[in-house]
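The complex is shown incomplete by one protein chain, all other protein chains being positioned as in the whole.
The letters A, B and C name the chains in turn, as written, and every chain counts its residues from 1.
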Amino acid sequence: MVIIMQQGAPRAQVDDVVAVIEREGFRAFENPGVERKVIAVLGVVDSQKMEISHRLESLDGVERVTIISEPYKLSSRNYTADNTVIRVGGVEIGGNDVVVMGGPCSVESREQLLETAHAVKNAGGRLLRGGAFKPRTSPYSFQGLGEEGLKLLAEAREATGLPIVTEILDPFDLPLVAEYADVFQVGARNMSNFRLLELLGRTDKPVLLKRGPCAKLREMLQAAEYIMKDGNHQVMLCERGIVTFDDATRNTTDINAIPVLKQWSHLPVILDPSHSVGYTRWIPAIARAGVAAGADGIILEVHPNPSRALSDGGQSLRPEQFSKVVGELRAVAGAVGRGLA
Amino acid sequence: MVIIMQQGAPRAQVDDVVAVIEREGFRAFENPGVERKVIAVLGVVDSQKMEISHRLESLDGVERVTIISEPYKLSSRNYTADNTVIRVGGVEIGGNDVVVMGGPCSVESREQLLETAHAVKNAGGRLLRGGAFKPRTSPYSFQGLGEEGLKLLAEAREATGLPIVTEILDPFDLPLVAEYADVFQVGARNMSNFRLLELLGRTDKPVLLKRGPCAKLREMLQAAEYIMKDGNHQVMLCERGIVTFDDATRNTTDINAIPVLKQWSHLPVILDPSHSVGYTRWIPAIARAGVAAGADGIILEVHPNPSRALSDGGQSLRPEQFSKVVGELRAVAGAVGRGLA
Amino acid sequence: MVIIMQQGAPRAQVDDVVAVIEREGFRAFENPGVERKVIAVLGVVDSQKMEISHRLESLDGVERVTIISEPYKLSSRNYTADNTVIRVGGVEIGGNDVVVMGGPCSVESREQLLETAHAVKNAGGRLLRGGAFKPRTSPYSFQGLGEEGLKLLAEAREATGLPIVTEILDPFDLPLVAEYADVFQVGARNMSNFRLLELLGRTDKPVLLKRGPCAKLREMLQAAEYIMKDGNHQVMLCERGIVTFDDATRNTTDINAIPVLKQWSHLPVILDPSHSVGYTRWIPAIARAGVAAGADGIILEVHPNPSRALSDGGQSLRPEQFSKVVGELRAVAGAVGRGLA
Partner (left out) sequence: MVIIMQQGAPRAQVDDVVAVIEREGFRAFENPGVERKVIAVLGVVDSQKMEISHRLESLDGVERVTIISEPYKLSSRNYTADNTVIRVGGVEIGGNDVVVMGGPCSVESREQLLETAHAVKNAGGRLLRGGAFKPRTSPYSFQGLGEEGLKLLAEAREATGLPIVTEILDPFDLPLVAEYADVFQVGARNMSNFRLLELLGRTDKPVLLKRGPCAKLREMLQAAEYIMKDGNHQVMLCERGIVTFDDATRNTTDINAIPVLKQWSHLPVILDPSHSVGYTRWIPAIARAGVAAGADGIILEVHPNPSRALSDGGQSLRPEQFSKVVGELRAVAGAVGRGLA
């Protein structure tokens, strides 16, 4: 941690800062400087950095405090140099091959789900996504089928062999969802629901963690830390678009996030073009871009009849569109030295 | 709802859109147009607008769909023209007088809390804020005292007569927090925790709803709708800063939100300058701006010794600073024809 | 144009709006509506839409005004269905093959430029970029070599056969820069320098128009309109990253912009990963993503010795890194059915 004093801060203020640092049990190290004093703080462990830094900023004469090392640890590439590979059913996520996941936004009916599941499977998808509990901006929108939806997902898994990715909205639902899910999805709105993350960290199932719509990448890695700290290291980091000033698309795909997360972290990185773009017509291009940028997986919304979908119809691919996209992803994966799982 | 067709969309596509609209039971109304067709949809109730709109966007030939009326109702100024006034203890929030709330970010100890509570009371604060459960970005930071913190808050209320505003993090904690709180605070990270909002809507206590850091004002009013739909109309809308590109301050205070929310909604509007600025030195100016812009209340973090605070030290006011700010707010309130409660 | 009245707006206000519309010479068309009146305005030509819309918004009882068709015309895909192909030297931009452009941020010396130009040529680059006039955030930074830089660019063109892309900062420099440039580059800070755009529209040379760091795509197309309206239709649209809340990279690459611009416009679309990412290590991934998403060209900063570069050293590729990237782009282009020019 580095403390930058205000220009011309008197010696007494510098001494106060040093005294506070030492009172907390750390070492202060003053740098020479002409205009302003810079003080390095040694010995602060990661777990305390955010707190100590904010407190030091309240002292008179302090301009700002810069944290040198990241406030996350287990999710960092510094913790382990090798890519984490997560196994779900027979599929490996985070290895050399790119994994495609598909399915409807919401499970709506047995027929809708089974038709979609078979289409996903036949096209080359390796996991089936589908929501049984839906967080909806409006309280008057369809909220999902609940347990009935989970049962249909299990039936679709039975019928196709595809493992299931489904959203867990709330700690209340954990026992129920845990009975059915192969992968827990944490939605963007819940990226900072720390209690939920901690509880998932005590399960033994992989977690697909979606980035909050205005979360910095650093904050996403701190959220992963909540899941990992009690031992569940099977976390996938999912970029799903961020909120910006541009309204041409529903969100802005932060494609930079893919190489950055791959360097900062050893965890698999997934792209969700359906949410990050939000319009069917532009989704294939962004899915291809995700693979070209180094994503380990692509998750796509598929619906047999988008104009009748109870949610996200405008960003769902029809089965034949999905099938075409998978072919394109296979070609791009080949071009960057990978295959499709 | 208005559907804008792509330029040159053939008649058959227009007919399909009309057919879908009528299949759903609504009336389609075609506007004349030279370049492109515009179709108005009549009869869609608010509760279905978001869904229908997204589905229609998936149809061939549709350029985009615009929703004419707001997707919220109970929180709208159109629902009731009079300002909602919320009574907590003897204090009225949303009436002519501006209410100041103060207290520490986290309850840390009996001594810290009581000292702060008395200071808040003596300076003219009318509610005491303090967190017992803290959502922290890092899993390694102080997470609050839990029930012990709530008991201390109750003791401070006893000692000073100030009603308590405290955060509810999770549905799990509701029975416990409900025993102690006078006002439930919903933090920015939880603005879209719809299940929590629904449960709070079934209590009879006021809710201070903080805006999500990248929530549009419209989305904030939809979140209020989740609380209000089962009968709890005691919701305060709290601006606490949004996420933008500028890093001079911790967040960007969206001061525009104050007059906009006052016009769009009948609910009281509160400003939280501590979070929206994040640095003690600039908080008084923004608190004054909030009152000048029409806020019904100002909520401020106060700590007897910010450099030892376990959270938010860098944005806490010392008791004497808080007292000075209250005096300034009284003067500005007078200038805009209001008093301090 | 569609005017949405406030809920409960009295008949007299509706009549006023209609009267203003008719006074301006247009036709008003009232839609039936239960809660609020919607009025369509017919006959307004594109050139007046922005103005009329803003004026109508000032009338009593008007909630908001929505423009139905785009406020740009010549740059729209509706104007011409075929892709515009721009020819520079022997290179076609906007056709089936993807074009790679490379070169230093600033021309610094004869040796630096020639070494880079040969490296770009040998690696498969088809245009040479290099700045002679540099807009720098700090007045104390290197501002470019000026005419001397242009002469060196001409010499490099002579030596390698590569056409030159160079920035025009100001109308003052137009005669001089026009003597040397094959393609005028308009920098992001100048996207709304409308006088410069108009002057470029009266030349017969292609323009590489960079997107402003907070310009909506719609605004970028309006900027292109300024160049095109007097007859110069040779405009390339260049995404170079937008400003967002995330600070992991210098800007956020708006990869969505690529398929959106390709659909909305017939103009060639270029991606500049050097600026949109800002760190050498992540540039190759984003360049590949650009080609996968459908970009017609990629422009990259190349420097023989980035640690001695007078500008943008941190985002320049060394010649051998550039060469490697070109190979990767060739593979990705092949995967999406294109080649490298």
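The criterion applied here is as follows: a contact is a pair of C-beta atoms (placed from the backbone, for glycine too) under 8 Å apart; a residue touches a chain by one contact, two chains touch by 3 or more.
Just so you know, these numbers come straight off a predicted model, no measurement behind them.
**Q** Could you tell me which of C:Gln185, C:Thr203, C:Thr280 or C:Ser323 touches the chain that is not displayed?
**A** Hidden-chain contact among the options goes to C:Thr280.
**Q** Looking at C:Asn31, C:Ser76, C:Thr116 or C:Asn193, which makes contact with the chain not pictured?
**A** Reading the full complex, the residue touching the unseen chain is C:Asn193.
**Q** Hey, which of B:Glu158, B:Asp246 or B:Glu320 is the one touching the hidden chain?
**A** Per the contact definition at the top, the residue touching the missing chain is B:Asp246.
**Q** Per the definition of touch given earlier, which of B:Cys214, B:Leu267, B:Leu310 or B:Leu340 contacts the omitted chain?
**A** B:Cys214
**Q** Please identify, in ascending order, the residues of chain B that touch the omitted chain?
**A** Output for chain B: 214, 216-218, 242, 244-249, 252-260, 263, 276-277, 281-282, 285-286, 288-294, 328, 331-332, 334-336.
**Q** To test your reading of the contact rule: which positions on chain A touch the chain that is missing from view?
**A** 2, 4, 7-8, 29, 31-36, 38, 40, 42-43, 66, 68-69, 78, 214, 243-245, 247
**Q** I need the residue numbers on chain C that touch the omitted chain, in ascending order.
**A** On the side of chain C, residues 20, 46-51, 54-59, 71-72, 135-142, 169-172, 189-190, 192-195, 198, 213-214, 219, 222, 225-226, 229, 243, 279-280, 306-316 touch the unshown chain.
We take it that only the chains that are shown with their structure count from here on.
**Q** In terms of residue numbering, is the interface formed by chain B and chain C classified as same (over half shared) or different (under half shared)?
**A** Answer same: the two copies use largely identical residue numbers here.
**Q** Grab the C-alpha centre of each chain and report whichever is closest to the global C-alpha centre.
**A** Nearest to the common C-alpha centre lies chain A.
**Q** Need the CA-centroid distance for the pair chain A / chain B, whole Å please.
**A** Taking the average C-alpha coordinate of chain A and of chain B, the gap between them is 26 Å.
**Q** Indicate the whole-number Å distance between the mean C-alpha point of chain A and the mean C-alpha point of chain C.
**A** Those two chain centres are 31 Å apart.
**Q** Just curious, how far off is chain C from chain B if you go by their C-alpha centres, in Å?
**A** Centre separation, chain B to chain C: 38 Å.
**Q** Indicate the residues of chain C shared as contacts by at least two other chains.
**A** Residue numbers touching two or more other chains: 214, 244-245, 247.
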